[in-house]
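Data block below; observations after.
One chain of protein is taken out of this complex; the other chains stay put.
Right, subunit A next:
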């Protein structure tokens, strides 16, 4: 095999349902990768799983697969997705059920587990693993009794193993996004786990397409006006060679564009120290990457360098952290801003009178300065209209509900209360907060099982 073509069809849960279908039907690909898990998604899935032991995974993925499974098997397009959530086995079963009900033969589902370390937390603590917050250094004791999920980021290795065992669909739980791409490359090219530069190249390839159309014209600050047909934006494909060189492209006839500028924006996206891009199998260095156009919508990336990884795995935990609510009211000319400011002042005085225990309160004038603040000052203050947005954060839902009851009475404040922009009285929304930490690699043991359909 000269090159392997790997397509991304989903950058996050809620991304375009049409994108993965277009990636399968728009031309030749060898692999379709799909990312469903944001940082706190696992806690939501764990709640679903506790209510229903058959749930707890990305149901959208099963719906998608029921549409494309037959075609993928016939054309030997392998699918790698972190759709398993907290129940990869349940997700696999759902796929097997789809295959059975549709009479599709040849499905072989590889299931990767071992990322869920929720049951190990007590043992880890007693063994002296600190589990402190990686970003803030805060002690784990602060949140221990509120933890709702805890998952280590697995990498490419168990995915490559599942493919070597014959899987044509691989489902993981928590897994690094680039691992979804590196796993297939290791499997296809027989790269070794100490081929540092190659592992780095595969990681960079994965990083390039993990955010979907952000590599191919979506969210493109450098030239969004010039992107054709964003309604049908082509999601990115990497054509990777055995030497780690890869070309970023997209299917013909799709919207957007793949240029050095779109690819460079994505290479820098969510990047920390560019010489030290951490992942379970390799630490990648972006500082010698070269990006050049080699044809229309074809950009070649070379020069990835790698070195051995650290001894730790990153862990993503989620914990319950109070409740929030936001009220939004539109005021209009004349004196839109002055009226919004008076309403805010009336509201805050009443909240103070009530003595509500707020953890935080924030006022924004949406349409005036709510995004850039003083960094990009508003041109003037004689707005035709402005949205007053007041948001709060509290420990308990009752506080948010009491705050909500103070919004409608503002109709008796400054004139021109046009109604609540977000509809009826707000309901408190539970906040699930993110707790990143590290654990020694030795405490995580990724397992792979391949389950055959008919």
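Keep in mind that, in the parts below, a contact is a pair of C-beta atoms (placed from the backbone, for glycine too) under 8 Å apart; a residue touches a chain by one contact, two chains touch by 3 or more; residues count from 1.
Just so it is clear, contacts and distances are computed from a predicted model.
S.K.: Just by its UniProt name, which of "Cytochrome B561", "ABC transporter permease", "AtuA-like ferredoxin-fold domain-containing protein" or "Oligopeptide-binding protein OppA" is the chain not shown in this complex?
M.R.: Going by UniProt, the chain not displayed is called "AtuA-like ferredoxin-fold domain-containing protein".
S.K.: Of A:360, A:405, A:422 or A:454, which one is in contact with the hidden chain?
M.R.: Considering all chains, including the one not shown, the answer is A:360.
S.K.: Which one touches the absent chain: A:255, A:303 or A:378?
M.R.: Missing-chain contact among the listed residues: A:303.
S.K.: Of A:273, A:382, A:396 or A:452, which residue touches the hidden chain?
M.R.: A:273
S.K.: Looking at A:287, A:345, A:418 or A:447, which makes contact with the chain not pictured?
M.R.: Per the contact definition at the top, the residue touching the missing chain is A:287.
S.K.: Name every residue on subunit A in touch with the hidden partner chain.
M.R.: Missing-chain contacts on subunit A: residues 39-40, 135-136, 214, 219, 221-223, 261, 264-275, 286-291, 303, 321, 324, 326, 360-362, 364, 366, 370-376, 389, 391-393, 431-434, 436.
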